[in-house]
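Encoded as structure tokens, here's the structure I'll be asking about.
Let's look at chain A:
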Amino acid sequence: MSGRHIMTAEEIRRATIRISHEIVEKQAGTSGLALVGIQRRGVPLARRIAASIAENESVDVPVGALDITFYRDDLSLVAQQPVVKGTDLPFDLNGSTIVLVDDVLYTGRTIRAAMDALVDFGRPQAIRLAVLVDRGHRELPIRADHVGKNVPTSREEIVRVHLAEIDDEDAVLIDRVEVREPEAEPVA
Partner candidate 1 sequence: MTVPPAAEISTPADDAPVVVPSVDAAPETQAVAWRHRHLLDLDVVSWPEIELVMRTTDAMREVLERPIAKVPALRGRNVTILFYEASTRTRVSFEVAAKNLSADVVNIAAATSSVSKGESLVDTVRTVEALGAELLVIRHAVSGAPYLAAETFSGSVINGGDGWHAHPTQALLDLYTMRAHLPGGSVEGRKVVILGDVLHSRVARSNIWSLTAAGADLWLCGPATLLRGFEAWAGRGAAAGRRFHVTSSVDEALRDADVVMALRIQRERMASGLLPSLREYAARYGLSAARLALARPGALVMHPGPMNEGVEISPDVAAGTQSLITEQVTNGVAVRMALLYLLAGTRPGDAA
Partner candidate 2 sequence: MTDLDISRAWLVDPAAGREGPGDIVVRDGVLESVVWLEGEDASGVDDRGVIVAPGFVDLHAHFREPGNEDAETIATGMAAAAHGGFTTVCVMPNTAPALDDPAVLARVAAAREASSSPIRVLAFGSVSAGRGGETLAALGELADAGVIGFSDDGSPVTSGPLLRNALAYAGALGLPIVEHPEDAALTAGAEMSDGFVATVLGLRGWPAAAEEAAVARDLALLADVVRDVPAARLHLTHVSTAGALELVRRAKAAGLPVTCDVTPHHLALTDEWVAGSRRWAWEASGNPWDDGAITDAPYSSALRVNPPLRSVADAAACREALLDGTADAVASDHAPHTPVDKDVEFGLAANGISGIETALGVLLAAVDAGLVSLGQAVEALTVGPARVIGSAWGADQQPGLVEGSPADLVVFDRSESWTVTAQTLASKGKNTPLLGRALSGRVLATIAAGRLVYEAGAD
């Protein structure tokens, strides 16, 4: 597909490692930590971060997956993206520090929905946010604790993250949005 590369595979790898160090640094260790990837691409990212932490700290931090389909505030998207990819949180959230992981941070609505979902499962002690790309244009007062790359964008652009686990390559691309109906834009 067309689009400019704004992160190469190597840049993604380094950013992921740096984020994993920052997470441990902020927590002053790994105790109480759990990573929760937001479907869909937040999940492999969360796994990679956990793998990096395991390499450096020799600790396996729990990893979960969170699908926010039922927590969106816009039902008109149901027709476009009706089905869920699955929520699996195989650990106790109560008292833990959850680091939400997502590929792109945009308006902040996905993160708001993710927090709504999380609190239905238990009461974490703290929730933090790690994203690969922050493209600005927040509509809610949400900020990421850990950012791979800040990319200023305009609303006519679209940022796509490709991860080998899903897309056969690692890359972050930016492209112009084709003139389409609003519901075609991704929820981010």
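As a selection rule, all candidates are chains of the complex that A comes from, given by their letters.
Note that in this section a contact is a pair of C-beta atoms (placed from the backbone, for glycine too) under 8 Å apart; a residue touches a chain by one contact, two chains touch by 3 or more; residues count from 1.
All figures in this text were calculated on a predicted structure; none of them were measured in a lab.
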Chain A in this complex - touching candidate among 1 or 2: 1
Can you check the complex and tell me which residues of chain A touch candidate 1? 31-34, 39-40, 43, 50, 54, 60-65, 67, 69-72, 75-88, 90-92, 95-96, 116-117, 120-122, 165-166
